[in-house]
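Below: one structure in structure tokens.
Note that this complex is displayed minus one protein chain, with the remaining chains in position.
Up next, chain A:
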Amino acid sequence: MRISTNQIFISSTANMSSSTSAIVKTQNQLTSGQKYQLASEDPTGFAKTNRLTEVIEANQQYLKNSTLVTGALSVEESTLDKIQVAIDRVRTLAVSVNNGSLSHQERLSVATEVEGIQQEIFDLMNSKNASGDYIFSGSKSSVQSFVKDPVTGRYEFQGDGNTNGIQISTSVFVQQGDSGLTLFEQIPARLTATGNVIAGPAVNLNVSITSQEQFDAYHKANYDFANPGNSQLRVVTTAGTPDTFEIQDSAGLPLVPPVTGNFVPGEPINFAGMEITLDGGPGNTATIDLDPPKNENVLNHLEDFKTALRDPNITQEQLQPVLKDVSIGLKNTADSALSTMGEIGARINTIRRVESSNSSFDVLNQEARARLSETDYAEASAKLAQQEMAMQVAYSTFSKVTNLSLFDYVG
């Protein structure tokens, strides 16, 4: 086919310019590390890379969140641990007061020690984190968790029961803290019963709980929240030979099975873990009310303990109920702290597991993204060498072809 002189030049130049642009593109890939600069070069690859980048960045954020939460939970755990240690010390003190008869001076020194521990626990309950937020105040983090009311002398909780969740993966949220409401306020106090003589000659009635466990079980089975009036027992002592007592329900009907026995004034009647002692009669009717369950803060228990210890006129018998209240309150609070520490451990375990699974997904995602969008250096370098060679061949053939002219040989 006939070729014009212009065609020779045009086609050679076109080839050289396309070789140059191919080399420049390969060089771009090598220096930027990215296979594609524009979406037009690989639209679906670009879209997939976008998606993978989103997931990878989100993962980084979740890792940061995990670290923050783990830190906060560790601080909380160590605080609870210290509180629990302090509580144990008070329990030891309470046992020692219970064991022997102490003199008033000795009681005063115990009271001082109790005060010291109470202050320590108070400080720990009002712990703040590094940002200055109270960790047990729930979402009212700028308000002090516990304060002592100057008028009543009782300790009160000022926060709320809210806790925050922190997201550590797409669908896993970890609770960041615990509120003082559930940890320290809603701690059950010791269950008790109150006795009243309602009929008959004037006698002294003493109701004391000798087996707390038995009484607790009875209370749980028989306390009627809807009709507290029904949570009542009646003790009727009747004269006769011999004198008898009978325990009836709130309506005056005998219990099933009936509880009766011989009555001797001054001798305790044992029922449901209680010792009921009437020092006179017979001929009395007394009511035993199961007291409604209530919650009490351990700080208030310790306050009551201190007050009792500092009372110069208190007897060992009067001290008993206070000691029992304090023991139960301390035990329940310690249990609450321990179980929360266990929960915290579980949360930290969850965080660790999720972190490690996130990390391994992260590696997979990074790999996938690299395969899609990053330059394969080996391949690109080889391509560059090949293109360079093609370029050089184009240059040398250009000079050869364009130097041919008949005019050089004619005339």
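Quick note on the criterion: contacts are C-beta pairs under 8 Å (C-beta built on N, C-alpha and C of every residue); 3 or more make two chains touch, one makes a residue touch a chain; residues count from 1.
Keep this in mind: contacts and distances are computed from a predicted model.
According to UniProt, the chain absent from the figure is "Flagellar hook-associated protein 1", selected among "Aspartyl/glutamyl-tRNA(Asn/Gln) amidotransferase subunit B", "Flagellar hook-associated protein 1", "Ribose ABC transporter permease" or "Acetyl-CoA acetyltransferase".
When the omitted chain is restored, the residue from A:G161, A:G200 or A:G261 that touches it is A:G161.
Among the residues A:R51, A:H104 or A:R353, only A:R51 touches the chain that is left out of the figure.
Along chain A, the points of touch with the absent chain fall at residues 1-7, 11, 14, 37-44, 46-47, 50-51, 53-54, 57-58, 60-62, 64-65, 68-69, 131, 133, 137-143, 157, 160-162, 164-167, 170, 173, 181, 185-186, 188, 224-227, 293-295, 404-407, 410-411.
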